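My structure is below; once you've seen it, I'll send some questions.
Only a single protein chain was left out; the remaining protein chains are all shown in position.
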Amino acid sequence: MRVGVFICHCGNNIAGTVDVKAVADEIRKIPGVAHATTYMYTCSEPGQDEIKQAIKQYNLNRIVVAACSPRMHELTFRRTIEKAGLNKYYFEMANIREHISWVGENKEANTKKAIDVITMAVAKVMQDKPLFSSSFKINKRVLVIGGGVAGMQAALDCGDGGLEVVLVEKSPSVGGMMSRLDKTFPTIDCSICILGPKMVDVAQHDKIKLYAYSEIEDIKGYVGNYQIKIRKKATYVDWTKCTGCGACMEKCPSRNAYDYFNFGVAPTKAINIPFPQAIPKKAKIDPNYCRQFTKGKCGVCAKICPTKAINYEMQDEIVTEEVGAIIVASGYSLLDLERLPEYGGGRYPDVISGIQYERLLNASGPTAGHILRPSDNTEPKTVVFVACAGSRDKSIGVPYCSNFCCMYIAKQAILTKDHIPDSQSYVFYMDIRSPGKGYDEFTRRAQEDYGVKYIRGRVSRIYPKGKKMVVRGADTLLGTQVEVEADLVVLGTAVLSNPDAARLAEKLHISYDTFGFYVESHPKLRPVETNTSGVFLAGACQGPKDIPASVGQGSAAASKVLALFSKDMLESDPAVAKVNINKCVGCLKCVRTCPFQAIKENQLRDGRIVADVIETVCAGCGVCTSTCPCGAIQLQHFTDNQILAEVNALCQG
Amino acid sequence: MAKKRYAYYQGCSLEGTAVEYDKSMRVVFDALGIDYVEPEDWSCCGSTPAHTVDHVFAAALAARNLSIIENMGLDVVTTNCPSCLMAFKKAQYSMENDETFKEKVNELLDEKYNCGVYAKSSLQILYEDVGLEAISNRVTHIIPDMKAAPYYGCIMNRPPKIAQFDDPENPISMDRIISALGIEVCDFAFKLECCGAAFGVPKRKMVNELSKKVIAMAEDAGANCIVVACPLCQQNLDLRQEQINQTTGSNFNIPVIYFTQLMGLAFGYTPKELGLDKLIVSADHFARSRITKQEYLEREKAKEQEKKAKKEVKKQETGEEENP
Partner (left out) sequence: MDAINLTESIDWEFIEHVKEESGQDPALCYQCGNCTAGCPYSHYFDYPVSQIMRLLQAGQKDTILNSKAIWLCATCETCTTRCPCEIDVAHIMDVLRIIARRENRVSEKDIKLFYDSFLDSVKKFGRIYEVGTLMSYNLRSGHLFADSDLGPKVLAHNKIHFLPKKIKGSDKVAKIFDRFQETLKKHG
């Protein structure tokens, strides 16, 4: 056994707080270590070359690199030693950066810990066995979760690239948040005019299969071969028959249903098509408001429907689709006004959210594009916008910036002046965040050309006084308290992750941050990948972002899937569980504990029942190995012997 | 189960300018069967002036009382005055969370305090421990003409970390108690706005101006009575109301009544028993306009029937049928 150990300085990242030379000297003393050295950047090309040369020069057959996290460069170095002729599983990585140099300042203690960690890696690499990947076929279909602009872009790009796409949207129409917007910054082009054609493309694309008003029920499988269970929620309207004529909506006597599309700006009918450009343009019943459901009698829509599409007995339906990759574009949600009690907590009708204001501005909104304040349907002359309504606010658990409020507030202030020329808008802001192309100029235009008064300070309180809403804030530049008597107040409410983001993440086996936003594989270099291979991210489910960024990510995720599907076969990871049939007693505890359903029962020729691992399904989590009462099932590359060798090395040291 | 016994800390101002708050609270507590005893020989809580000197010193003045209560074997002290309440709560909070602070406080005391007493306002006891149902059941009289603006003052619910009661931006406990008495409550935006607090003597003009804003907002909201829970607020709004009129050119004449007095009126007690005569701006007309609950219910019923009858007539006239 001839082990080579390569210790990386990582510039000053490691060498700054670990005495790497001393570590190398110590490691060299371990029996079996034939070579130990340090290098400034082991991952660089010359660094990798040095490993290759050392393998030849010292006749090394096991390699340890002590550097960063294996998440970062394990694959890099496995490739390096493979090129030098070694099996790539004769390799261990000791993480002395994230686990040591970045977290401790005491150089002496760090150095000692580094020696311990590398000693363990050496002990393990000596126990490592050569492993070989097998290859399997890819199902070249892709699932896109979420039909907002990011998801639609991803679906269209995949479809245009020749892939079959399954697009699942939880609301009755695709379009997402963008379909609610009136105009878009900084060009003031009509949102639905540029989005509408994309929505139609999605509907008409022969490669895209759309499941609207549907949700992901369950996900099984692995990259290349996923089985997806989709819940088609009951709409109580047979969409194969519905023509979207709207007769039902017109005659429906229940007029007070909550309008999800319009964010409750005005009520809608219990049976409704969410908006004129909806895709699919189909009606749906809201059983919380429909009299047939709440009172047990009505039936008006069933009588009126010319195609007899109404079905009050409809149940949710589960369908299964098989795909090879998944793009998650599940979007975001907005802070509820109730969370802002000092701004009225939703009790005052003339204090509304930015997205509600979009609907008031929009020609197909409830006011047909006339800005009318909700309390008395009059035109507001003084409109106050409050930026950071909940954002950058640790006290309510949203310490981050919501990214696009500064911009849409400038846009809404400009549009307000367009709609009501004798109006005056005020914007309370903390910082104007407008780093995009043409963005800062846009916020300047609001102030210079449209006379919007920007006030640098937060708003402390909003309260009614007669027919006005008093907005009490600070002008920190003047160093004083200020008050504006407004007719209408628009709050730039904080962007939140979806309420069910965590549940979906758990189905996908991807990670999410404290705030429920999905975590990308690398914040700079792998922005649309996740740490689960085959699952990609696009849009605001990863963090607040505006339309151009979301569209960019949609395309990026699609290109990642197209690249993945450019091969016909994928290599499997051989670090999976393996059953020793001589030891297995057939208790099948492992079958029951496996979270991936990767173990099945197998009858041998002699009639004996044993467990059998489906290699491609096994995710290598190791739950089965700790469950097995007789040690018959072992996770390759992490066997009991290999792990105990590490433990022994640590305890003896 | 034995009934919960509370220690009742009266506080200095309830011996003097706010004697009617003390009087009416006792009436209400007795009426609702709340068991309370007074700690013997209590002293001033320290209030605002003490915490301009030193936090340990301020806590010690408060903790002397808490220690007396602890030795009586009681674990909850109730007080009417938010200033006393906060002095107790802050002392308790700091001593519980900081061992060295606790030691320093105890060094100033004769009897060590072991942090076993929690302060609750009488409002909190009535709202949470007694409950709206029991209060509503005890009502015998309604004041149909009253439109009340509930004024909590700034420190009954804030800061939330220490107050631990009701909402720090839109408290509703007093609103609901007043509603439970059958009295109309206005949507009053300045429930928590500061009246000027203890600056009345050294900064009279400032206090008058701040109090004016509170009264003006109550009148804007359509109130004909301000209902308070703090003796200092009451003093600033009632005793100083004429000052406010002189200083700011306003012309207010609005009664400022303690919520316990209002409860007493609804429970049928006489104005005298509730110290209504102690108010500077008289609230006697509300006492006079009281009607019995029975009478009130009959009146409401009659109104309802009249409405129904009118609707019926209209229907027949237009001949319109209701939607299926």
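As written, the chain order gives the labels A and B, with residue 1 at the start of each chain.
One rule holds in what follows: a residue touches a chain if its C-beta (ideal position, glycine included) is under 8 Å from a C-beta of that chain, and two chains touch if they have at least 3 such contacts.
Just so you know, these numbers come straight off a predicted model, no measurement behind them.
The omitted chain makes contact with just one of the residues B:Met206, B:Leu297 or B:Val313: B:Met206.
The missing chain, though absent from the display, is touched by one residue of B:Asp35, B:Asp54, B:Asp284 or B:Glu304; that residue is B:Asp54. Among B:Gly33, B:Gly131, B:Pro160 or B:Gly222, only B:Pro160 touches the chain that is left out of the view.
For chain B, the residues in touch with the chain missing from this view are 12-13, 15-17, 19, 41-44, 46-57, 60-61, 64, 104, 107-110, 154-155, 158-160, 168-169, 192-194, 196-204, 206, 210, 239-240, 242-243, 277-280. Chain A residues in contact with the hidden partner, per the touch definition given at the top, are 342, 388, 392-396, 430, 456-461, 472-476, 479-482.
The working rule: only the chains that are shown with their structure count from here on.
Of all residues in chain B, those touching chain A in their complex are 167-170, 187, 189-190, 217, 220, 323-324. The touching residues of chain A, when paired with chain B in their complex, are 253, 297-298, 300, 341-342, 345, 347, 463-466.
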